[in-house]
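Note that one protein chain is taken out, while the other chains of the complex remain in position.
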Amino acid sequence: MEYIIIIISTVLVNNVVLVQFLGLCPFMGVSNNISTATGMGAATTFVLVLSALSAWLIEHLLLKPLGLEFLRTLSFILIIAAVVQFTELYLQKTSQALYKSLGIFLPLITTNCAVLGVALLTIREEFTFSESLIYGFGAAIGFSMVMVIFAGLRQRLELAEVPELFSGVPIGLITAGVLSMIFMGFTSLV
Amino acid sequence: MITAIFVLTLMGLILGYLLGLAAKYFHVEADPIIEEISELMPGTHCGQCGFAGCGQAAEAIASGETEVTCCPPGGKQLAETLADKLGITINLDDIANEPLYANINSSECTGCTRCYKVCPTDAIVGANKQIHAVINAACTGCGACKTACPENCIDMLPEPIVLETWHWPKPIAA
Amino acid sequence: MNIITISSPHAHDHSSVSRLMFHVCLALVPCTLYGLYSFGFPAINLFVITIVSGIFWEALCLKMLKKPLNFLNDYSALLTSWLLALTLPPWAPWWIGVGGSFIAIVVTKHIYGGVGQNVFNPAMVARVALLISFPVHMTTWPIAGNDPFAISFLDSLAITLGVSPIPDAYTGATALGAIKTGLSVGATANDLVSDHFVFTDALMGKMSGSLGETSALLIFVGGLWLLSMRVISWHIPVSMLLTMSALTLLFHLIDPTLYSMTSFHLLSGGIMLGAFFIATDPVTSPSSKGGQLFFGAGCGVIDFLIRTWGGFPEGIGFAVLFMNALTPLIDLYFRPRIYGRRIDGSPKQYDTVEPAQEGKQT
Partner (left out) sequence: MKFSPFRGGVHPDGYKELSAHQAIEKLPLPDRLYVPLRQHAGSEALAIVQPGDFVMKGQLIGRAAKGISAPVHAPTSGKVLKVQPFVAAHPSGMDSNTVIIECDGNDTPIATPTNIDPFSLDGKTLSDTIANAGIVGMGGASFPAAVKLSSASRQVVNTVIINGGECEPYLTADDRLMRERPEQIILGARLIRHIVNAENVCIAIEDNKKEAISALRQASSEYRNIQVIVVPTLYPMGSAKQMIQAVTGKEVPAGGRSSDIGVLMHNVATTYAIAQCLSQNEPLVSRIVTVSGGAIKHPKNIEALVGTPIKQLIDFCGGTLEEPSKLLLGGPMMGQLMPSDEVPLIKGAAGVLALNNNEISQPSASPCIRCGRCVSACPMGLVPLEMANHSRQQDFDGAIGFGLKDCILCGSCAFVCPSHIPLVHYFQYAKGEVAYQKATQQRMDHTRQLSESRRARQEKEAAEKAAAKAAAKAAKEAKAAAKRKKQNAASANQ
């Protein structure tokens, strides 16, 4: 039950993009079409879960016993960079098309604040190992869901005759704002 | 302090080693995109793009040295396909919509055979001292014959619209 | 020869967008008149202000975007601001109406490209934005059942202009709000419902709430008329109301002290108005029948979630908007099956023997 609450909380109530405003860069950057957004979601899910997991391990097996908590951010970034690099290698091997369409945004997952943010949050919330795993997973699902929804909306907007002044990123930002407003409706759901 | 340096160095080394292994394991052979692109090219090696042949052009396109719109025989359609393949956006308005094909003005043709010698697709027929003609279906519109013609009697014209080739225009904006 | 080519068909069923919109407006008349009557002059002021400003914003946008002004004839601006007015607290000050119609018409409609291109329901975006920005003004409800015209026209102007606050004696909570507050302090749902909810009053509209959402019966009548005129299809309202009924019934049966009964949920708040007039907005709802059923069900579920566990007493606006956001995806995945093809798009096959597989088995 607790896990379900964590999932609902991370997906809807504290959605990493629309409520915590983390990871907006890929959210705006690779949401041009649904398949790319799904790919980005999947890649980010992979990185998020893996980094939340290894962050917990590093924190509890290495940093805390040695009293090196001040190295937390530094070492997490190191881990995340490695995981992203690994993902990139893997994608390049398995799915050229996705690799190409994600382009620069794939290595940029490294600097995706959602990833570091989630890793740091799991430590701050003092989650257990399995809880932080679920938390990372929930955040990733929330991220992917919003990415796909937003990509759907943007695909539709591409066909709309948006006034030139607002077409492209501006209308995207307005839409993201409305989406964020909608997610306020889920406040205190859990 | 020493522990911190040690720990970070160790982490870096371990991760680096793992990544090195992964890189070896997931190694990808040369970029396959060049081959895919040269498959798409017209393959007539007409040279209008400024490269010696379609293969070289494909390499240049893949590496981004030249635009996907560089190929007149391929026209709008090729540019679109290539842009899709490379995941880039192009401005299609820059390309002439209608491809142009060679037409020999028979009153000025002297039958010098120069044009049909340069035609990459053998689209020009005729014999010495006889008026040449273009087989429209085989012409790529590369314009090599126009350059070669000493009488300047080859014009590049759009295909005339007849009932068979007519198709519906776009509805007036709604 | 330069003739203008016009393709078939050359016949038409003579329907038009403006007629559709006009019919929706007509269907709104009964519940609107009732709302205006039961909430008196301040409500009338707000209604007029919202609609006039909505049409003004529309005209302004059309002018600025250099579109022909005759688009005003399609009644869409009228309908949007009308629907917005119906979802506002009846005694809200003037700037709620003007600001709301600005958000609805300018931000949610014209910036997205005008009629037919918006992805969110304009009236609902405006309402939700107002609710989040001005929670106090948007949750001050006049008590229903007072003598409707106890407030004179002059006093009503003071209320509308915001110079004098609404006297406390006239305000109260909506049934949904009262029950949410009551539950949070430990009262049981059964008692709360019997205190705050009278079936016939809710049906007729003798309760507090937004301007046009009070009389479930009149809204229902308007909705039925729209259905019979084929302006809307039954899929969204039916699936939305059914989902709501099913969920509330289920939870009420599980624990009646925590979860109120179905009739209460169906007759209070904006669910009726939402089901018949807001969720059915063609622009922002899916175009296929299957998609519409899913859309309606989704609205029902989310509204139920927010009403039951969320921070707001009523979540219909959020629910509709959330499903609006999902609509492009729904349209993508809920497509009709193409003739001669399977649902996955591959050609249909009849009575085909697959010799290759038989060969494998031997």
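Order as written gives the chain letters A, B and C; numbering starts at 1 within each chain.
The definition used in the following text is that contacts are C-beta pairs under 8 Å (C-beta built on N, C-alpha and C of every residue); 3 or more make two chains touch, one makes a residue touch a chain.
If you're wondering where the values come from, they're calculated on a predicted model, not measured in any experiment.
Asks: Check the whole complex and report which displayed chains the hidden chain contacts.
Replies: A, B, C
Asks: Given the contact definition stated above, which residue among C:L78, C:V115, C:L131 or C:M240 touches the chain not shown here?
Replies: Missing-chain contact among the listed residues: C:V115.
Asks: Given the full complex, what residues of chain C touch the hidden partner chain?
Replies: 1, 3, 5-13, 15-17, 19-20, 71, 74, 114-117, 233, 282-289, 292, 331, 335-341, 347-350
Asks: Determine and list the chain A residues touching the chain excluded from the picture.
Replies: Touch set of chain A with respect to the missing chain: 158-159.
Asks: Considering the whole complex rather than only what is displayed, give the residues of chain B touching the chain that is not shown.
Replies: Per the touch rule, chain B residues meeting the hidden chain are 42-45, 73-75, 77-78, 99, 120-123, 137-140, 161-171, 174.
We adopt the following convention: only the chains that are shown with their structure count from here on.
Asks: Counting only chain pairs that touch, give me the topology of the graph as line, ring, star, complete or other.
Replies: Here the contact pattern is complete, since every chain touches every other one.
Asks: Measure off the straight-line distance from the CA centroid of chain A to the CA centroid of chain B, and report it in whole Å.
Replies: Roughly 39 Å, centre to centre.
Asks: What whole-Å value do you get for the distance between chain A and chain C if each is reduced to the mean of its CA atoms?
Replies: Between these chains, centre-to-centre, one finds 32 Å.
Asks: Taking each residue of chain B in turn, which ones touch at least two of the other chains?
Replies: none
Asks: Two-or-more-chain contact residues of chain C, please, as numbers and ranges.
Replies: none
Asks: Which part of chain B faces chain C closely enough to touch in the complex?
Replies: 168-169, 171-172
Asks: Tell me, which parts of chain A touch chain B in their complex?
Replies: 58, 62-63, 66, 68, 71, 74-75, 78-79, 82, 85-86, 89-90, 92-93, 96, 100-101, 103
Asks: For the complex, which residues does chain A have touching chain C?
Replies: Answer in residue numbers: 34, 148-149, 152-153, 155-157, 160-163, 166, 171, 174-175, 178-179, 181-182, 184-190.
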